[in-house]
Each structure stands twice: as C-alpha cells, then as structure tokens.
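I'd like to ask some things about the structure below.
With one protein chain held back, the other chains of the complex are shown just where they sit.
The block that comes next holds subunit A.
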Amino acid sequence: MSSTAASRKIEYSDSENRNALIAVKAHLIGGLLVFLLMMLAGFAMRAAQGTWLEIAVDLFYQIMTVHGVGVVGAAGIASTGVLWYFLRQYVRLSNTIFWVNFCIFLTGVVMILGSIFLGGYGGAWTFLYPLPAISMGAWSTGAAAVFQLGLLVIGTGFLILYLDIGRAILAGYGSLAAALGLPQLFGKVPVDNTHPPTVVAGTMVLIVNFLGIAAGAVVLVMGLVNLYNPEFQPDALLMKNLIYFFGHVFINATIYASVTAVYELLPRYTGRPWKTSKVFYAAWFAIVFMVMAVYPHHLMMDFPMPQWMLVMGQILSFGSGIPVLVVTGYGALMIVYRSGIQWSTTTKLLFLSMFGWAAGVIPAILDAMVTINRVFHNTMWVPGHFHFYLLLGLLPMIIGFTYHLAGEGRQKEVKATDNVGFYAYLIGGFLTSMVFLASGASSVPRRWAVHMDEWVTFAQVGTVAAALVVLGTLLFILRALISLPRAADPS
C-alpha cells in the first residue's frame, strides 16, 4: 500500500478515543510514580555508600534489585504509552490489548515486589545465571523463581501487545519492510516525505523487542528449570548472551519508542513538519540490526567468547545509536532553528532529551572499546553512562510528553515551580551521572554495598545530586498528577 492510504489517519469513535486517552495517562502516571520511588531507592543506595545512611547489606542488594528492575519496567511501560498514543493515529490498535498488557504488567510487578521484599531476592535485575540458584541462604529458591516468573509474565504481556501492533502494521502497510520505508529506501517506490516517522520507529521497536523478549522467554524458563532441577546446567556463557541480548534490547528500545514524542511534538510546536527521507529510513534500518548485535559489549571480559562477536560488539557500538541520533538530533535542530518557537517546559524537556541522549552515548561508546573496558568493566563508569542517557535522554522525552498531554505546552507562561523542577532535575541528573563517571574513572567498582573510605566523598556528592533529581521529579509528578487526569487531548 502506498502513500495515500498510509498517511490517512485512523478514525476511532469518541468513546474509544476517551478510553485510549485514559489508558495512556494510566501508563504515564504509573510509570512516573515508579520512577519517583526508584529514585528514592537510588538516593538511599547513594546515601548508604556515602555512609550517611545505614542499610544492612542484604537490604542494599534488594534495593539495588528493585531499583534496576523497577526503572526498566517503568521505562518499558511509560515509553509504550508514548509510542502507542502516537502509533494508534496511523494504524488501528486495540484498546483492550493495551489494557491487557497494563494489567499483566501490574501482576508481574506484584510478583517481583513479593520476591524481593518478602522472599529477600537480591540477585540484581539481570538474574545472571547461576547467581539466582546460589544465594548461600540470602534468598530461597522460591523467591528467585517468583522473580523470574514475574519477568516472564511481564514479557508475555508485552508480546501480546506487540502482536497487536504487528497485526495492525501488517494490516496497514502489508509488510514490516514497507512500514520501515525500505521500498522507498531502495528505490522500489518513490520517496514519500509524509510517511510517518512514528510508524518507522514503532516498527523498529516492534521487531527488536519481539526478538529480545522471545529470547528472554527462553532463557527465563531455562533458569527456572535449573532452579528446580540443579543437575540441568545450561552453558553459563550462552545464558549470559541471551540475558544481555534481552536486557540490552529491552532498555534500548524504550528510547527508540519514546523518541516518537520528539518526532510528533516538535513539529506541532514549531509548525514545521517532520519529513521522512532516505537518510531517515537508512538510519532506522541500520539501527534494527545494530541494537540487536551490539550486546556483546557486556561480555568483553568473557574471554571464551568468539572473538568475532567481541569485534562486532565493539565496532557496532561505535555506530550504534549514532545513525538515529544524528538523524533525530539534526532534524530537531533544523525544526527548531529560527522557528520562533515559544519555549515551554514541554519543549525544553524534549530539547534536553536530544542533548542527554547524544552526550550520554559518548561514555557508552568509550566503555565499549576493549582496551578501555579492560579498566572500566564493572566500575561505576557503567552506571555513569546509562544514568546519563536515561536520566537526561529518556526521562525528559517521557516527562515532556506528559507535560504536553497535560496542556503545558500551550500555556503562555512557564510556571515558577516548573522552572525550579526543570533546573533541579537538569543539574541533579547531570551531576548524578558525572559523579558516577568520575568514580568509575577512579576505578570505584559498581554493585558494592559498602564503599572504601577513599570513595565515600564521591558517594556523598552523588547523594546531594540525587536529592536534586528527586526534587525535580517530585515537582514534575505533582504537576502531572494535578493537571493530567482532567486534561483534554491536546492534539
């Protein structure tokens, strides 16, 4: 199907639209509240590492586990809300399935919380085999199993949602290749500038996350079999490969899903359309493969890994993120440049996200170089780079979208509280990440509950920075809670 059919917007009934809007808001509010709680958990961890707060070691690891799994889950559910909101304008998506995934997600969250705080599971969200099975008494087999079952349940919910998205895209565009714009890229059909970028991004997210979660579903069950049948001992390196494939793809896809907010909203606030082009398609096509093939950068210190995989992991890590980032960042600049845009907190956040994403990728790329990884592996450098693009790249996209939905983008003046929130968040997020990076550069290891005396200052500065982030997020969320529930659809 070609341009005219594709760029036609889908019609829904009023009640469907109302229900969909409520669902999207539920995703955002749910996600943001979890983010806030998890930031408090992060604050507590930093304070504990800085000796300002006393936390038992086992509790520290439970908090670290809940923080990791909580933010990844919140990122997944909130970014899905963003993507779904825009995608349903171009392909017919089912409200029911969207809600089904949300409810399954909540079920999984309850299971995971139970496994951590009732069962004492503290083996990190990466459930790296064989750690869940060898807790040395810190948690029971049952707790580890419920944690993995919870993840499995959440994964199943997402798979159901992706099946619906896949069905809808196939119905609208015939094949995923067409939705990605490949026939246009390869000159089979003329380039259509109005092909929606959201459809391209949504298709990419669908493909990689589908495969990622499918791998996760296999590896989680193998872990469960091992928990109850210890004589089954799968190859640990293969398990690690699958786990990181799943984990890397899932968290990365949240950024690619949320970036649709930039594609859709900046044009609305500047009055200039986001035009797709061959370069745009090429970038997104490349990223489909890159996101899936770069995960070996987590395994650089696993010497039995086939060398070609590590080489691939390093080379692709240089390039991963860059194509879409360049296309998006450049596109955003071109749209905003001399557009006479009125800066609101909504647009500021969206613009910030471009910076956060771009800058955060730099330490990530550094760490993906074997020679550097030899030194930085498992140091605070790692949390440093991902907090950078998650705190300053991903969250601003999600919060910016929330503000847009709340109607902030069209208000004449920026409220003082929003200003305070924005700068507290910006400075705090930047500092949090930079302190992590600085600690990493000084070889402070990650995932240590108790820090040596020499490292404590880092952690203390980190705690102050964390307080700023929490303050900013609190202001954002209060605002969202007050104006979001009643806000009409601004589009």
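Structure notes:
We adopt the following convention: a residue touches a chain if its C-beta (ideal position, glycine included) is under 8 Å from a C-beta of that chain, and two chains touch if they have at least 3 such contacts; residues count from 1.
In the analysis below, contacts and distances are computed from a predicted model.
One chain of the assembly is not displayed; among "Xanthine dehydrogenase family protein subunit M", "Lactate utilization protein", "Transmembrane protein" or "NADH-quinone oxidoreductase subunit B", its UniProt protein name is "Transmembrane protein". Of the candidate positions A:222, A:352 or A:405, contact with the hidden chain is made by A:222.
Only one of the listed residues, A:114, A:142, A:234 or A:407, touches the absent chain: A:234. Only one of A:18, A:92, A:167 or A:415 touches the absent chain when the whole complex is considered: A:167. Within subunit A, the residues in touch with the undisplayed chain are 97, 156, 159-160, 163-164, 166-167, 170, 174-177, 207, 214, 217-218, 221-222, 225, 231-235.
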